[in-house]
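The complex is shown incomplete by one protein chain, all other protein chains being positioned as in the whole.
Naming follows writing order (A, B and C), and every chain is counted from residue 1.
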Amino acid sequence: MVEPLSDADATVQSMPDASPAKWHLAHTTWFFETFVLRDHLPDYALHDPRWPFLFNSYYEAEGRRHARDRRGMITRPTLDEVRAYRAHVDAALTAALPSLPVAAQELVALGCHHEEQHQELLITDVLHLLSENPLEPALWPAARKVPVAMPNPIRWVEGSNGIVQIGHDGTGFAFDCEGPRHPALLTPHALADRTVTNGEWASFIADGGYREARWWLADGWNWVKTNAIAAPLYWEETDAGWTRFGLDGRRPVDPAAPVTHVSFYEADAYATWAGARLPTEMEWEAAAAMHDATGGNQMDTAGPVEPRPATDDAGGLFGDVWEWTGSAYRPYPGFQTAEGAVGEYNGKFMSGQFVLRGGSCATPRGHARASYRNFFYPHQRWQFTGVRLAKDLPAC
Amino acid sequence: MVEPLSDADATVQSMPDASPAKWHLAHTTWFFETFVLRDHLPDYALHDPRWPFLFNSYYEAEGRRHARDRRGMITRPTLDEVRAYRAHVDAALTAALPSLPVAAQELVALGCHHEEQHQELLITDVLHLLSENPLEPALWPAARKVPVAMPNPIRWVEGSNGIVQIGHDGTGFAFDCEGPRHPALLTPHALADRTVTNGEWASFIADGGYREARWWLADGWNWVKTNAIAAPLYWEETDAGWTRFGLDGRRPVDPAAPVTHVSFYEADAYATWAGARLPTEMEWEAAAAMHDATGGNQMDTAGPVEPRPATDDAGGLFGDVWEWTGSAYRPYPGFQTAEGAVGEYNGKFMSGQFVLRGGSCATPRGHARASYRNFFYPHQRWQFTGVRLAKDLPAC
Amino acid sequence: MVEPLSDADATVQSMPDASPAKWHLAHTTWFFETFVLRDHLPDYALHDPRWPFLFNSYYEAEGRRHARDRRGMITRPTLDEVRAYRAHVDAALTAALPSLPVAAQELVALGCHHEEQHQELLITDVLHLLSENPLEPALWPAARKVPVAMPNPIRWVEGSNGIVQIGHDGTGFAFDCEGPRHPALLTPHALADRTVTNGEWASFIADGGYREARWWLADGWNWVKTNAIAAPLYWEETDAGWTRFGLDGRRPVDPAAPVTHVSFYEADAYATWAGARLPTEMEWEAAAAMHDATGGNQMDTAGPVEPRPATDDAGGLFGDVWEWTGSAYRPYPGFQTAEGAVGEYNGKFMSGQFVLRGGSCATPRGHARASYRNFFYPHQRWQFTGVRLAKDLPAC
Partner (left out) sequence: MVEPLSDADATVQSMPDASPAKWHLAHTTWFFETFVLRDHLPDYALHDPRWPFLFNSYYEAEGRRHARDRRGMITRPTLDEVRAYRAHVDAALTAALPSLPVAAQELVALGCHHEEQHQELLITDVLHLLSENPLEPALWPAARKVPVAMPNPIRWVEGSNGIVQIGHDGTGFAFDCEGPRHPALLTPHALADRTVTNGEWASFIADGGYREARWWLADGWNWVKTNAIAAPLYWEETDAGWTRFGLDGRRPVDPAAPVTHVSFYEADAYATWAGARLPTEMEWEAAAAMHDATGGNQMDTAGPVEPRPATDDAGGLFGDVWEWTGSAYRPYPGFQTAEGAVGEYNGKFMSGQFVLRGGSCATPRGHARASYRNFFYPHQRWQFTGVRLAKDLPAC
């Protein structure tokens, strides 16, 4: 994935929310080195004792660290030196793996899933960086497009009603925030059978969607005005219509493809405009529980990623775009953080953010789960984020 | 309530979150004038056609308006002119009331509850203003204190379990966000029989509560560091111990009284430190449903208001301090905003804020309800806000 | 001057650069109380020992003080209490005056000139406050206008050449920064015989003056863009032409009157557009030395003040508008600050500001001098500031 990046591409930080590709590579390595090798191998010597300061992300228990918004200052170590760091830690980890205690092996599993998260962030952070270059360079050639018919109008699918079980059931890996599994009560509702398309979004724009306060949450309207928001991130209007910037450069917007790079505020405003609402994360999970989380348009290999038009009845619950839910990211009943630095993994972020579900075209295949809870602030939109509509049904 | 305020006291705005007392008086009058008199009396002439621009708060449908953070610039009209405005509108309303259509009478009721909300804001905004004056003037003499024994240690009271009905049941007035009434599922839990006291909070401070990241949500810790937060708002440490500023000036903190003027971030950190959590708004409402919402220490008359030590078994669910819940302020299933400008009343604020329940010593008596949903941003703390602990119980 | 102000008018602070009228009244009183009564009367007891904290402006040697941008929070003491403070200090000063030592008498003189400075600031700060009120209330009725013919085109008056003596000559009072008197060398130049008019400024606007970078200093252009500057402060364009806000409310701009409320950046851009430059303070002082500094349109009594069209050959060097010079405010050769807190009077402000000369319609008559050096930052324009053009002449 990093192959087409120059040392400079891998070093620059384009905004405080994003991190350099080199930093992602080093940070995921630091995670293994710190929580597995350092903590569980008595004789392990750090690859470089000065680097933990650079590559700790936010673990307060691990002490002081480099400021998040200055990660782009680290021109040294070079990309090649970071690659050597990865090789060193990989080798040490491979050698140690057979004899690691169970607790350490669980941390290895956590580290692998952690790294998958950063693979997606790396993709979206590089996309943002290239978008800030006035030349708008393409990282990869465009994927070959298979012509697709425009999707049918939305069909409403009635969801489960009454008490459902929510959260990870204990089979296989899950992050702490996905549990405990617990009962939840769903009121009568329906979900759309697909996500909102670019073509539908263009209608929202044409109808004055970004110019009328009445569709917006107050915070969202303030965000629109302050930042002069008028379209999804990376969209630009030309004489020939809307274009978008992607890892394959600037190209026309495909009206049949799912809209992406919209914030929660935009998603909520669109839903209000459309006379609908966003699903709750419980409704989404109940609907997704019966689907194959490894299907759909997810990331298999390096190369341009982009959401694809739905081509079947699967509803695209997994892959293509992360779907904003109307649920604030808060702990499940009975949630407890783990002991130690790893306990900072998710719990401390449970305020101010909204849950997204399903995974995107940039999510490593196999990383998604029905119980998976992604979360971002309501104004953030540099991830592949989209919208599925929901609505209340009358109680019988 | 406004009697001891000078024209200057009633005009100055101490921060963007707060409004001048004069503005509260005029804005609540504007509400009646606009939505009742103007909209329902064919011949009504505005008291002054230039004033709606000044005294509309946030109703986008009512057009452009004065910037919220410049409300303190309005030295004219004077306090006396605003009083004349109130007299004028009161008279017109009284004359019109008997013959108003039902829709308008409902708006009158809404206007009255709206004014009760602003009575509390007026108190807390004046408190904030006086606190910004280095002389720390008292508005009223101190209330006579009845000596109170220190409260007993917290006793845990098991809450309802399973499906409960949540939301306003349609009897009497309620704001739109309190409905629709709907079933909710509670998991096994217990609530503390009283709120956290100043004395307990002092222990939290002494134990390094504000100096250790591990108790805090990430956003909260950032807030603590950025603003150098080290105690509740209005607290100051002296050689003789903690003092607090109130409408009766600066006085010693009463260790037996409920802590107040703490943010959601502080409330959550305290709960984590105490090995507990905040209640959900559903848990709180289920517990409060059987109690008398007009009891407790609420505002009856002008004069110093402050939270009082609990003196009985009622648990102080109503009055004393608003209780932060762990629930993000979001719509209930089936919630719909009303048509027209009044539809902006509550729905558009449903992102980024947390629900508080119960009412405070500055809430007009009778304004509170078990279904009442107050809401503020997690960093705000100039209201009389406090903390009740909750915890999960093992499922049977 | 303060008579038409309400307590609220006298209390609110409209921007950090401005101070409330009440604060001006108290601060000038504090100056006498501190540096004369406290320092020179052994038995003097402070009127209120808590007030120096409130009313010290910037004297570091006098210890900590209230933050400048929070002066508007001081609703107590009231305007009447501040008036009592003034009466108290006036009485004490009057009683003490005959027996004060010379050093203290010099401080009394300094205090009087200090108070004259604050009279002008009080006027311009009140004007700014009223301008922030959407109702744009008038403080006074408009002055009766004597019809005036449009001024003649600018006539260039050749200035002195060679060595001139600059700075206060020691006769009568002067601020420290006006000396020492010293020789300066002038190169051949001419000054305009009057200041730039509103009509001429409207031509500058119509010619795209605020839209073309080439007329502007880089800092000025950045200021124009950042703040969307398009006309002098208080100007607004209507269907009937330009209007301006003044102490007599909003009225049409008089094309014959001197332009005012322009920043140094605007003054410099205008001069560049006009193919001229601003005078140096030396050139200005040499030209003004022979004129009567007590003549012209200065402030004699309370009431609306505004710049008047030139009606004679005096050139309006004194009064009407402060004239921006191209000279940075820096010390004269041999300048030394005084000992003690009073030494902070002027010297510490000698960076980043530009010198203005001449006085304005809001300057108390008799406060102006040929050697008087006023100074403001190049973006500030809430004073009555205007422009006189200058140009270089070929050396003979």
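Rule of thumb we're sticking to: a contact is a pair of C-beta atoms (placed from the backbone, for glycine too) under 8 Å apart; a residue touches a chain by one contact, two chains touch by 3 or more.
What you see is a predicted model; the values in this text were computed from it and never measured.
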| item | value |
| --- | --- |
| Omitted chain's touching partners, listed by label | A, C |
| Touch with the omitted chain, as defined above, among C:Asp69, C:Asp90, C:Glu158 or C:Asp219 | C:Asp219 |
| Sites on subunit A contacted by the missing partner chain, in the whole complex | 6-12, 14, 50, 53-54, 66, 70, 72-79, 129-130, 132-135, 137 |
| Residues belonging to subunit C that touch the chain removed from view | 58, 60-61, 163, 182-185, 187, 189, 213-214, 216-221, 264-265, 268, 277, 326-328, 330-331, 333-334, 348-352, 378, 392 |
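In the analysis below, only the chains that are shown with their structure count from here on.
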| item | value |
| --- | --- |
| Chain contact graph, described as a line, ring, star, complete graph or other shape | line |
| Farthest chain relative to subunit A (centres taken as mean CA coordinates) | C |
| Distance between the centres, which are taken as Cα means, of subunit C and subunit A, whole angstrom | 57 |
| Subunit A and subunit B: spacing of chain centres that average the CA atoms, whole Å | 36 |
| Distance between the centres, which are taken as Cα means, of subunit C and subunit B, whole angstrom | 46 |
| Sequence positions of subunit C contacting 2 or more other chains | none |
